[in-house]
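Following: one structure in structure tokens, then a few remarks.
A single protein chain has been omitted from the complex, and every remaining protein chain is retained in its original position.
A, B and C are the chain letters, set down in written order, and residue numbers restart from 1 in every chain.
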Amino acid sequence: MRTARVFRLSMAHPGDLSELEDLIERGTIKAADVAAIIGKTEGNGGVNDFTRGYFTQTLMALLSKHLGRPATELIREIPCVLSGGTEGVMSPHYSVFCVSEGAAKRHPSALAIGTAFSAPVPAEEVGRPAHVESVAATVRAAILDAGIERPEDVHFVQVKCPCVTVARAAAAIAAGKTPLTNDPNKSMAFARAAGAFGVAMGLSEIGPDDFTDASLLADFSIQSPRASISSGVEVESNEVVVLGNSPGWAGDLRIAHRPMADALDIGAVVDVLADLSIAASPQVSAADAGRIASVLVKCEPDRRGRIRGHRHTMLDDTDINAQRHIRGAVAGLVAGVIGDGRIFVSGGAEHQGPDGGGLIAVIASQEEAG
Amino acid sequence: MRTARVFRLSMAHPGDLSELEDLIERGTIKAADVAAIIGKTEGNGGVNDFTRGYFTQTLMALLSKHLGRPATELIREIPCVLSGGTEGVMSPHYSVFCVSEGAAKRHPSALAIGTAFSAPVPAEEVGRPAHVESVAATVRAAILDAGIERPEDVHFVQVKCPCVTVARAAAAIAAGKTPLTNDPNKSMAFARAAGAFGVAMGLSEIGPDDFTDASLLADFSIQSPRASISSGVEVESNEVVVLGNSPGWAGDLRIAHRPMADALDIGAVVDVLADLSIAASPQVSAADAGRIASVLVKCEPDRRGRIRGHRHTMLDDTDINAQRHIRGAVAGLVAGVIGDGRIFVSGGAEHQGPDGGGLIAVIASQEEAG
Amino acid sequence: MRTARVFRLSMAHPGDLSELEDLIERGTIKAADVAAIIGKTEGNGGVNDFTRGYFTQTLMALLSKHLGRPATELIREIPCVLSGGTEGVMSPHYSVFCVSEGAAKRHPSALAIGTAFSAPVPAEEVGRPAHVESVAATVRAAILDAGIERPEDVHFVQVKCPCVTVARAAAAIAAGKTPLTNDPNKSMAFARAAGAFGVAMGLSEIGPDDFTDASLLADFSIQSPRASISSGVEVESNEVVVLGNSPGWAGDLRIAHRPMADALDIGAVVDVLADLSIAASPQVSAADAGRIASVLVKCEPDRRGRIRGHRHTMLDDTDINAQRHIRGAVAGLVAGVIGDGRIFVSGGAEHQGPDGGGLIAVIASQEEAG
Partner (left out) sequence: MRTARVFRLSMAHPGDLSELEDLIERGTIKAADVAAIIGKTEGNGGVNDFTRGYFTQTLMALLSKHLGRPATELIREIPCVLSGGTEGVMSPHYSVFCVSEGAAKRHPSALAIGTAFSAPVPAEEVGRPAHVESVAATVRAAILDAGIERPEDVHFVQVKCPCVTVARAAAAIAAGKTPLTNDPNKSMAFARAAGAFGVAMGLSEIGPDDFTDASLLADFSIQSPRASISSGVEVESNEVVVLGNSPGWAGDLRIAHRPMADALDIGAVVDVLADLSIAASPQVSAADAGRIASVLVKCEPDRRGRIRGHRHTMLDDTDINAQRHIRGAVAGLVAGVIGDGRIFVSGGAEHQGPDGGGLIAVIASQEEAG
């Protein structure tokens, strides 16, 4: 029987994996058990954020050394999902998701992890229904990998999917294909939309007839509160991490999620904690905070320019990117309830939870603090 | 008997005072009753933030037109305290504090407002004990103006005080004087420290023997959780607004305050609301939110680089100013509890509340929502 | 006979018009002679740059006071064109263009100035051929106003034209019209393109059959090296300032212009100075620098991501806006040749000079330094 463990580790800078190295060297973590990484690095979170690449290079070199396998192989097997930007009270950290076999404490249901990689997505398919289907199939494969039988037991699906670069677009055009756009930023947004639709379809929240090409980035009533999507030039295929609960897994962790209606939705934060039997009145106690293994949030600046009727200025700020604004604000709220800045708050939440809002998922121990 | 009223108004841009103009034209506000303005404009909050000057110019021209008096006089009588920076979920707005005589509903105690201006502070005194004493005397004058008899009934003291510019420093040196520094940014920080010490002294929290020159910006155990200080090149004297409760005032508003221990201190937010009989579980209800007239917060990025043991990245960010980071984060938390982005969150909280934290004050109606 | 004079004045901040006020009070400038203002303010140059509004409000209040006419009228008669952003070595300044009658030194040809305002541009026409035609007609009116007979004597056409705001777009849609876009940033770019096409048409560089709707922001072979366009939400009609040379004007100023092939085109800078008999070897002498009255530059980050074959990083920088990057770089080059940071360098040069480059115009005295 498999057991999922999550280690939330801090870093001194984006190339600092010393805490993981130490745990591997002390035998607490077996390098072969590392199934996925989800982390926040202290970059700007934009196209020119190289903290993600720096961390990934360091991670893969470390695992390569311990596993005796080339980093170029590992990078195609172990999803390493990083969100740049630790605005405000966020603290740079990464969660190492490990899967091991053997004896462990049993609960009726426990955290289950599955991963899957798709075939490369051709440039002309990025951000289109074919991309949606590719993500959906990969999500189903990851659910199968996790051994989760009921779709409602899936609580968080992290997807990292490719976008079109200028070079890839040019190659596609030369081959007689027509990419949706050759603007990398637009392509990233469409890819995130396709990823969210793909998760919704993979979880049977929507069917193939529920949308058309024109729905992506347009019909925001289509959304999944369990989809967390990032897109980047550095990947060519869809990488998926599914997190849920399953009676087939041992260990004492459990996951829950809630949609966030808007950037002020403190109720969603309190509710998801309550789902895990953790009280926040108004803040989680130190003892209960110790039970929390990971906090995962998606959010975005409301595209209509208002929050609960009042104008916000995030979208028109030439100095600070809107995603940096919203991450800092929502992290301030969530960290205040949790009492800890080691939270994953990521922007770009198109179709990932309600429009103008997002979602929150929390992983915590089922064993109440003594 | 005096009555204090507070109008929280929105603006479309920093030169937009149309909501105030409308209220004056409709007779809701008498221009002569305007005692002070405290607002948030959508600048960067730094030295090169001209949204404050733009707003002030527009305000004084408006009042000048309605009062038939020159703007140059009004600016020395009506404190206009603006904090630039509406990061994240904050909404640009301004609170107009009005004082009128005549019949109004009576409560045992109600919001009282007092203002005072000091003589110009010589450049060589800025940031030094003489500056502290000047602020303390001005605070006492403002308390007298407010008619608040018990020091514990003062809940928020806003001070806007001068700093040394390169030109002022040069003039002082030419006159044989020695300014503390000729760096405007350092001077602003020392001036804020002097302002905070001055408030503490004016409120008898500390005495003249409790500190020396060397205590400013060094001994952070000296602080006042009721002091909110801004410093700028545009003023030459200390401008003070005192807010408290007094049995000598009519009206249904009341004010309370709490220190914030750190940037995650959601408890302080909930407690200050409870002081005003407003529940936040976890968010203030829409009905109760309608009772809130003004939310005033000071905060700062913890200078030790950590929040509750975890590294934050605000102080080392070359792209986003640390004050912009912390304002966005704390505003995210406070707005989440209140359910409204029209809150005044200001950085630069040296000696204003606990080190690494700050303070929160809220003005609300005493009449519970029906 | 008319004489054009240009006063290049410095400001301490965007609300500081004291140098102009001083010149008016001393009688050097008659307020009634002020025909147009072109200036650089120290904002960020983006949507949330309020330094332009602050300067304009201060200017119009000043002229209103001296002319005894309401600012609301003056703002529709005197073009005040401001470009935000004094990156790098640029110094905040403004050029006051004055037109007076009476005796003045005669040269065969001298600087001529004309201005014109169009009717308001309906939201559904912004960025479309009807907008192009409106600009073209306004340019022709301004040329007529300047009394310039030969099109080749026009050297610089500054246009400030409206864009669609969310509110204007909504109103148009409600009235059954279809705006090109309701994204203000896109609308501004299309409006600048329409302005450039309008200048090209007004100068007979292109005819109405030389382009279609699809040419704007797409066919960059269509461009005018004499067009300098800004677009903003604050105007509703096209405002045009035409600068050229004419035998019908007195005074000793003259203007010349050159296209800039790319951001490294120092040759264009040297050539335009040579057109005015000013040597730069490599820098303009102090004596000749005193002859220069105004330097006007348009530029943009090459949209193909490369300059002379080498990758630049301006377009992918999440921290600094690309227009701020290019203004700083091109200003560094031009100021280095001129030896003076008081130059007007503006971004957003779509169709204004060669793609990836821009243009430079210089106004200087015809009388060689003694």
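To be clear about the criterion, contacts are C-beta pairs under 8 Å (C-beta built on N, C-alpha and C of every residue); 3 or more make two chains touch, one makes a residue touch a chain.
Because the structure is predicted, anything quoted here is derived from the model rather than measured.
Across C:Glu239, C:Asp252 or C:Asp340, the single residue that touches the chain missing here is C:Asp340. If you put the hidden chain back, the residue from C:Arg5, C:His107, C:His312 or C:His351 that touches it is C:His312. From the options C:Arg52, C:Arg226, C:His325 or C:His351, the residue with contact to the unseen chain in the full assembly is C:His325. Residues of subunit C in contact with the chain left out of this view: 10, 12, 42, 44, 86-93, 263-267, 269-270, 280-283, 307-308, 310-314, 319-320, 324-326, 328-333, 335-337, 339-342. In the full complex, subunit B touches the hidden chain at residues 44-49, 166, 305, 313, 316-319, 321, 324. For subunit A, the residues in touch with the chain missing from this view are 13-15, 42-43, 48, 50-51, 53-54, 57-58, 61, 319.
By definition in this document, only the chains that are shown with their structure count from here on.
For the pair subunit A and subunit C, the distance between mean C-alpha positions equals 47 Å. Put simply, the C-alpha centre of subunit B and that of subunit C have 41 angstrom between them. For subunit C, the set of residues that touch two or more other chains comprises 48, 319.
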